[in-house]
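Note that one protein chain of the assembly has been removed; the remaining protein chains are unaltered in position.
Each chain gets a letter, A, B, C and D, in the order it is written, and its residues are counted from 1.
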Amino acid sequence: MEQVYVKLELIGFRIGRRLAERFAPPNRRLTDTLDIVKFVCKDIWMVMFNRQIDNLKTNHRGIYVLQDNKFKWFLRMSGNNGGAAAARRAQPYIWLPCGIIRGVLDSFGVNTVVIAETLGLPQCTFQIKVVNDA
Amino acid sequence: MSSTYYFAIVGTNDSPLYETELGVQRDESKYLNQFIVHAALDLVDDAQFMSTACYLKTVDRYNDWNVSAYVTPSNIRLMLLHEAKADDAIRLFFTDCHELYLKTLLNPFYEPNTPIQSQAFDVKVNTLAKKYLF
Amino acid sequence: MVVVYTIYIFDRHCECIFYTEWNRGRSPLSAERSAAAATVGGRSDGSKEPANTAHAVDGTGTHLSGDSQRPLVWPTTANSTANRVSLESPRNIAMEEEAKLVYGVAFSTRNIINKLNSKDGPQGGNPGGFMSFATNTYRLHYYESPTGVKFILTTDIAAVSMQPVLEMIYRNIYVEYVVKNPLFNVDPHTSSPIENDYFRAVLNNYIREISSTTTVA
Amino acid sequence: MIHALFIINRSGGLIYSKNFTQQVAQLSSNEALIFAGTFHGIHALASRISPAPKRDSVKDTGIQSIDTKNFRIHCYQTPTGIKFIAVTDLLQTKLSGALNKAYTLYCDYALKNPFYNLEMPIRSEMFDTKLHQLVQSH
Partner (left out) sequence: MEKQYKAIGEEAWKNNAEKINAELFIFTYGSLVVQLVKDYENYSAVNKQLDKMGYNIGVRMVDDMMARTSLERCTGFSATAEVIAKVGFKLFLNVIPTVANWSADAKEFSLILDDNPLNDFCELPPKAVADGLRYSNVLCGVIRGALEMMQMQTEVEYVRDVLCGDDVSEIRVKLLRMLDEEVPASDD
């Protein structure tokens, strides 16, 4: 099963790199990582989901947590007896958006690892960890 | 408006993605032009820190050549060797070329940051040159 | 004021994938619930929260529908007739029988109407336009989606036509919350019960809403 | 306006069927038999699946009417179990009166006809013409 997730993330990565180039602010270049993450939370999320990330937290040492309380692709996902079981079943669907975020950051030259988890549908939280290569 | 230009697109790792001679052929060999562009890249990096704008105008001079540069959000560099000063025309030329580069991204089989082989791209660059530079 | 008793949904494989009831008296489901409640610790006050029998038919902790009286639902993956998880998982035979009967009546009625409507016309689907039948005690309403999903609603005899209601349930509740739920029935060739909190909550609220307003003309 | 009439005996056998207009398909004898048998079945099953609370101890007596987009089917079952089924247009809401009259015609021209044995198809000229008049008057 693992292999499929890697492939989904790769597809997302390829999408992210093109989204960044296409929807980057036309007249100025983003250089500061926080600016780039904000670009993801506002512009990229707007293009993809017609809404923005609900809240962004960071420890200013390379970790960013993006929380989307109504993740669009989860909006119709539902199981029986509450969201916990469904949340587990939604796991495969988070790899593509993780890849997209990593792709966007990569095209600005920021190397990252992106993972996500969902405590209860339709909420979804993405965690970006900047990997500063030597 | 003198009628000789050399236009090149340089990838993030300084590898050439595309190059072309525009207008009347000058006697110098193509390698000299490549050398001039390559040498100017360091100056482009310096210019990038000074401003977050994409269009960096003229960053270098070599004999009677001016070297102008334009950096896209994902650090792809458009370089133009030209004799006469024509900031506005060159800016328009660069922005349209950037738009053209975005179009190639729409082709899923084109990997960003790799040499652009499509003839259609070559034809369109020449039409843009005729429109703005001649 | 229309009184809605029950709703059944059958998929294109003639399997019952959803059933719930509202103002119905004794039913195979409520019988099962009070029986289950009675066996656990002798509590037989028929409390709203059914005891956690092996197949807790409806969720207890769901945050969705605010009303306390949560409607009972059948079947679940555990006891669905189509692809029962394990053979000895508890079944509600009476419920299965009833669902088969209800389907049989509706299916046969639709077929004779198709025949009467045009002998050599297509007999599949609902070209004859079967809408409802009435006995002296209740009215059964029928709607079949173009893709063969059948919705059967029973009400008191007062209700005239519930076609708009059933169409609304298909278009805006079933398609929206079931078809668009990526976790539901990935393979169209097999049947799987609708186990979907959103669907149940929205359907439940909608039925309560139309039962309190005047009859749907 | 009555499009067609069927009479079914206690065990679901077809004892009479007639089309009065072209609005409804003219069933072959075999198709009419199947129609009668099926109708008899669903009529009985319908009462078994009644969800109405049994508070007022009213017994469910089976299907009385079926609504479709193009026509309506009325069913009147006599205490002796004989079903009179009329297929009418949608404007016809109440029809028990007419079906009741048909029942009296059945009594007069079938039951009272010594050559008619029960449960068998009715082959009586007079019954036909009387029935026709009844249908025209609706």
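FYI, a contact is a pair of C-beta atoms (placed from the backbone, for glycine too) under 8 Å apart; a residue touches a chain by one contact, two chains touch by 3 or more.
Note that this is a predicted model, so its numbers are computed, not measured.
Taking the full assembly into account, the omitted chain touches A, B, C.
The chain not shown here is touched by just one of C:14, C:160 or C:183, and that residue is C:14. For the options A:15, A:53, A:77 or A:90, the residue in contact with the chain missing from this view is A:15. For chain B, the list of residues touching the undisplayed chain reads 103-110, 118, 120.
For chain A, the residues in touch with the chain missing from this view are 7, 10-12, 14-15, 18-19, 22, 47-48.
Although one chain is not drawn, its touching partners on chain C can still be listed: residues 12-14, 100, 103-104, 107, 122-125, 145-149, 167, 170-172, 175-176, 179-180, 186, 188.
We adopt the following convention: only the chains that are shown with their structure count from here on.
In terms of C-beta pairs in contact, C-D outnumbers the other of A-C and C-D.
Chain A and chain B, compared by their mean Cα positions, are separated by 33 Å. The centroid of the Cα atoms in chain B and the matching centroid in chain D are 89 Å apart.
Within chain A, contacts with two or more other chains are made by no residue at all.
Counting only residues that touch two or more partner chains, chain C has none.
Taken together, the touching pairs link the chains end to end in a line with two free ends. Residue ranges on chain C touching chain D, taken from their complex, read 5-6, 21, 23-27, 98, 101-102, 104-105, 108-109, 111-113, 115-119, 128-138, 140, 154, 156, 161. Contact residues on chain D toward chain C in their complex (touch as defined above): 4, 24-27, 31, 34-35, 38-39, 41-42, 45-55, 58, 60-71, 73, 87.
If you check the complex, the residues on chain A that touch chain C are 73, 76-83, 86, 89-90, 93.
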